[in-house]
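Every protein chain of the complex appears in place save one, which is left out.
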Amino acid sequence: MPRRKSPRKIVAPPVFKGYKPFGSSKVCDGEVELLYEEYEAIKLADYDLMPHHEACHLMGISRATFARIYESARRKIASAFVEAKTIKTVYGNVYFDENWFRCNDCENAFTIPNPRIKRICPVCRSQSIQLMNSTGSTNNK
Amino acid sequence: MKTIITANGSDVNATLDPRFGRCEFFCILDEETGETEFIENKAKLQSSAAGTTAAETVIEQGVKKVISGDFGPKAKSLLDRFGIQMVILKDEGQIIANVINSITGK
Amino acid sequence: MSFKITVASGKGGTGKTTVATNLYWSLVKNFDNDTLLVDCDVEEPDDLLFFKNAILRSEVKVTQAVPEINTSKCTYCRKCVEYCEYNAITVIPPVQYASIAPDLCHSCGACLYACQDDALIEKDHEIGLMSGYDVGFGKGLLEGRLKIGSAAQTPVIRRVKKEALDAASVILFDAPPGTSCSVVTSVLDADFVIMVTEPTPFGLHDLKIAVELIREMDLPFGVVINKAGLGDRAVYDYLEDEGIDILEEIPFNEEYARKFSEGMILSRIDKNYAIHYQKIIRKILEFKQQ
Partner (left out) sequence: MIRELTVLSGKGGTGKTSITAALGSFAKNAIFTDCDVDAADLHLLFNPDILETHAFEGGTKAEIDPDACIGCGICQDACRFDAIKRTDHGWFEIDSLHCEGCRLCERLCPESAIFSIRSMNNQWFVSDTRFGPLVHARMGPGEENSGKLVTTVREKAREIARSKNYNIIINDGPPGIGCPVIASLAGIHKILLVAESSESGYHDLLRIIELISKYDVDIFGIINKFDVNAGISERIVSILQSNNIKITGKIPFDKKFVEAMVQGKTISEYAPGSAIVKVIRNTWEMISS
């Protein structure tokens, strides 16, 4: 099933797999699935105290999408706190270091999947390349 | 270094196939010698997961770079995982021979 | 053996849920208190909205068994890939990569037979939720709800139908719209099918396809024309030509539309409206006695 969500960039994945409430009188029931991009939105906005217009730029998504992800993250965390649910972090719709680049000369797009590959355009060898911060890069041809 | 270019036909006069998973042929290019070999994409008629199967072929061929018009999310994550560089060409109607010339710098 | 009635419709938005919930009320009040309503429209389960005082009685996760590959045992022989008809398995021997995509897996079990190395273990994969509600009258509501992003409608419907089996003497199923395999799963084994349509060109076009399906399945059925008065007479001409029973016509009325929009079971408060459902029940009973 082709399912093309445009990927968001994550600087670093969370260093934990989840959180569990303790001391709750009732048995912990249910869990919320916090996506990596939601973790990242909370981290950027509320931990790094970055303004939203910068945070969305960093994640390579539009302001509206950032707002949606951030809102969803806050609601999930709130519901976990209040209802004593487990928080599970799951691999959401993200990519890490294999970003898409675009060549400023020939305008072709490409990835640089590992650090040993030279940071030049594989088509015209131009060194003038830039990270594509507009997402959905592979779709918008 | 070996590179795969998705092609509409089985020789260098064919054009670039803009689809990765459902392309007609893979053109396997040896960038050092300039030699090409064309293999049929067995995934093209598959009803689902064509991108994954095509990525399988690419990985088995041991190439380091794939040139196409588009990559699906599943193919992309598989190719990423094995460190294969993806290139999306802006002009889809290009003839394979020209693509080869531009990447080999001729 | 319980008597199973399924409410279906080709087109969405014809009032299938309205008919199902009102019919449930009328069945409980006028025919048999031991009636259960089952919402099989797992993509958009809306029956619950018509029961403001519903109390959650039970909640069960619906899971599907999806195999995982234990790469320490896997010999990368690709036999499982060959057996999988749904292209859900990826194995790349030179790099020792093997994985299964849960969204493509139909849980048929073929790969388990294929594997000679005991490298596949099935794990439960959540695809939806099944909830039972007390609604204050009758046997209550059983609802299937597809997890958002999941594509496995039919296994959720199958699970819900299994739960409903013989749980009441009358079981009323609310099927999804359309004519796809999830409709087939919902309608299967029904003793009587009620098709809800509206007298518009869209309604007629989708009804024809749905009739084709129900006839192919060889099930007894009748048609309820909802929103009568809107549109044209083409639906009536078609039904007459085909010799299909019109169970009842329910007129369109803006006041009704407003009350439905609030999720109101109008039969409870409006006698004139309730009569339509009493007629439908009478016709179904006539059929049952034949």
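Lettered A, B and C in written order, each chain numbered from 1.
Assume a residue touches a chain if its C-beta (ideal position, glycine included) is under 8 Å from a C-beta of that chain, and two chains touch if they have at least 3 such contacts.
Given the structure is predicted, the values throughout are model-derived calculations rather than measurements.
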Touched by the hidden chain, restricted to displayed chains: A, B, C
Touching residue (missing chain; options C:10, C:102 or C:140): C:10
Candidate in contact with the missing chain, chosen from A:61, A:87 or A:129: A:61
Contact footprint on subunit A, counting only the chain that is left out: 1-6, 8, 61-62, 64-65, 67-69, 71-72, 92-93, 135-136, 139-141
Contact footprint on subunit B, counting only the chain that is left out: 47-48, 92
On subunit C, residues whose C-beta touches the chain left out of the figure: 10-14, 17, 43-44, 46, 49, 83, 85-86, 106-110, 113, 146, 148-151, 153, 176-184, 188, 200-202, 205-206, 209-210, 212-213, 216-217, 230-232, 254, 257-258, 260-263
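The rule we apply is simple: only the chains that are shown with their structure count from here on.
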Approximate Å spacing (C-alpha centroids) for the pair subunit B, subunit C: 44
Residues of subunit C touching at least two other chains: 104
Junction residues of subunit A - those touching two or more other chains: 1, 3
Subunit B-touching residues of subunit A, taken from the complex the two chains share: 1-5, 7, 95, 98, 106-114, 117, 122-125, 138-139, 141
Subunit B - residues contacting subunit C, complex: 46-50, 52-53, 56, 59-60, 62, 74, 78, 81-82
Of all residues in subunit B, those that touch subunit A in their complex: 48, 51, 65, 69-73, 76-77, 79-80, 83-90, 92, 102-103, 105
